[in-house]
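Beneath this line is the structure, given in structure tokens, with notes to follow.
For this view, one protein chain was removed and the others were kept in their places.
Read from first to last, the chains carry the letters A and B; within each, the first residue is number 1.
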Amino acid sequence: MSVTHEEVLKIARLAELDVDEEALPLLAEQMSRILEYVAQINALPASEGMKPFVPGPDALRFRADEVKPWPLAFGPDKLAPAFKDGFFLVPKLGPFEEPEA
Amino acid sequence: MAAAAGGRWETVIGLETHVQLRTASKMFCGCSAAFGASPNTNVCPVCMGLPGALPVPNEQALKHAVRAALALGCAVHPRSIFARKNYFYPDLPKGYQISQFELPLATNGSLSYLSPDRGIATATIVRLHVEEDAGKSLHDRFPRETAIDLNRCGVPLIEIVTGPDFRSPQEARAYLQTLKQVLEYAGVSDCDMEKGSLRVDANVSVRRPGASALGTKTEVKNINSFAYVEKALTVERDRQIAVLEGGGVVEQQTLLYDAKTNAVRPQRAKEESHDYRYFPDPDLPPLVLSEPFIAEQQAQLPELPAKKRERFVAQYALSVNDATVLTADRAVADYYEAVVHAAADFKAAANWVMTEVLGDAKDHQGQLRVPPESLAHLIALVQGGTLSHQAAKRVFTEVAERGGEPRTVAEALGLTQVADRGMVAGWVSEVLGAYTTEVTRYKDGERKLLQFFVGQVMKRSGGKADPKLTQRVLEEKLAP
Partner (left out) sequence: MSDSSEALASAKAAADRIVKTKRLNACITPLKELRKSLDQQARAAHPSGVLYGMPVAVKDNICTLEFTTSCGSRILEGYRSPYDATAIAKLKAAGALIAGKTNCDEFAMGSSTEHSAYGRAVHPFEKTRVPGGSSGGSAALVAAGAVPAALGSETGGSVRQPASFCGVVGIKPTYGRVSRYGLVAFGSSLDQIGVLGRSVHDAARVLSVISGRDPKDSTCEDRDSLRLPTVPESLQGFVIGVLKEYFPPDLDPAVRRACERAIRLLKELGAAVRDVSLPHTPYAVATYYIIAPAEASSNLARFDGARYGPRFDGALDVRTLYKKTRGEGFGPEVRRRILVGTYVLSSGYYDAYYRKAQQMRALIAQDFRNAFDRGVDLLFTPTTPTSAFKAGEKVGDPIAMYLSDIFTVTANLAGLPAMSIPIGRIKGLPIGGQFIGQAFLEDEMIEAAYALERVVPAAEEA
């Protein structure tokens, strides 16, 4: 189960990670080995498939609709690397245009 | 209309509507969900997506979502799952949106609406699910940077998806207006496209009439008003038809509507379609709704618009048109019934509400300023002859502006009519005595002079004579 260089680049794009040309072959090889290793769970025959298991409570608890934000010791202006007039700043969108959703 | 473009194309439209729910706090945190605050002041670790923060769902939002689903005739699933929709965008702090995917809150609903093309039509509601809103990106505020405001991030939304049910841009708009009405009735949202509490994305395709397969669809976004819904869909439909008639192929893509130029343009340069890698959110156990929870929302559903309209026609002997106007807005419908309940005549009340009340409301942010009992009282004064219709309108305006009890206000303004027979007879005699030539002409056959005499009596009485009574007295006195 080999992962091609194209696939690595495609996945990297989805994950917003730069992969430089030099690192690509080793990365593709490592990913292939990892994915080959984990693919052994396919030894599990389809008939043995069970409902997925996730630990934790069986059902969600609800929160009352009250304006009571969790504590914040200081505001976004102190967190942000770039902040002006009350807004977070990022460089202009370029290849992005309008929102996804 | 597609018919004009050669009559050879059928338009197929599906709509995805995002509706903000009316809650005090956000979907997954206790920040205020209120609109209009200074940027980045309604934020906390959760909605800012700070490391280590976790979501906790808002009960009221879930109640609203269930009620909306029930109002749209959906099957509400007692068990549904929140899922992460993964993508990168500056106003999406976690790099994913908490939404629902494989197991949504509700499916299989429908909404009937009045199509301008084919009468009553039914849209299928394929699904309704709960999710959180993203923040806002402002591209024009600074020259070289985009400004991000996370106040809106985390506000509760429901997404309502129809099937490919609409056959024209006009139908799509009609459905949306009905959807807005139903959701307002259910009290779940104020559905204000201007404020962004109702947003629409459309899927558009065309095909040959009679074809069973659907054509390639495009997605149209950035539609910011009901009027633009019609315009944007028309523009895109026409564009697709032009492409196909020119021998080309419609490309599947996302387009943005530009209201200024009334055109659509592709959202992005050629890019793979998004892989959102949905998976159940491990921070949120399954959403399990008990039967009593769902039943309570069913019980809280008000009488919905269609039913109310039918009832108004039957109960108040109103025309379908009048009933439609009166039930368009739940507050107005409730107001009308309060007026009628205070013993006003059905038809008169309907007229007054549709004209004076709605007219006044339009100029005053939708407020229904005259208390229903006062309006009922006013109507009674007109029907009893104490006020002319004109005078009553003046009293209405006065009461709307400065309050007060209608009779008192009318008297203070000197508008009460004189319905005293004796006084009216006196004025009539005066007029007939002053215009003997006209009396002769009347008796010779010029019946239309009656109105002249009525006018003169009104003048002499300073406008106070009851015109109907005046007319009767005149007719008696002028009888041969």
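As a working rule, a contact is a pair of C-beta atoms (placed from the backbone, for glycine too) under 8 Å apart; a residue touches a chain by one contact, two chains touch by 3 or more.
Quick caveat, the model's predicted, so the values are computed rather than measured.
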item	value
Contact set of the excluded chain (shown chains only)	A, B
Options B:N86, B:T107, B:Q181 or B:T416, residue touching the unrepresented chain	B:N86
Option touching the unshown chain, where B:P55, B:G154 or B:P169 are the choices	B:P55
Touching residues (missing chain, whole complex) on subunit A	3, 7-8, 11-12, 14-19, 27, 30-31, 33-35, 37-44, 48-57, 60-61, 63, 70-76, 78-82, 88, 90-96
Subunit B, residues in touch with the chain not shown (by the definition above)	45, 48-57, 84, 86, 88, 90, 93-96, 146, 148, 275, 277, 279, 282-285
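Throughout what follows, only the chains that are shown with their structure count from here on.
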item	value
Euclidean distance of C-alpha centroids - subunit A vs subunit B, Å	40
Parts of subunit B lying in touch with subunit A, wherever the complex brings them together	18, 23-25, 29-32, 38-46, 48, 50, 53, 56-62, 85, 87-92, 97, 134, 137-139, 141-142, 144-150, 221-222, 256, 267-269, 272, 274-275, 277, 280, 282, 284-288
Residues of subunit A touching subunit B in the complex	10, 13-14, 16, 52, 54, 56-70, 72, 75-77, 79, 82, 84-93, 95-101
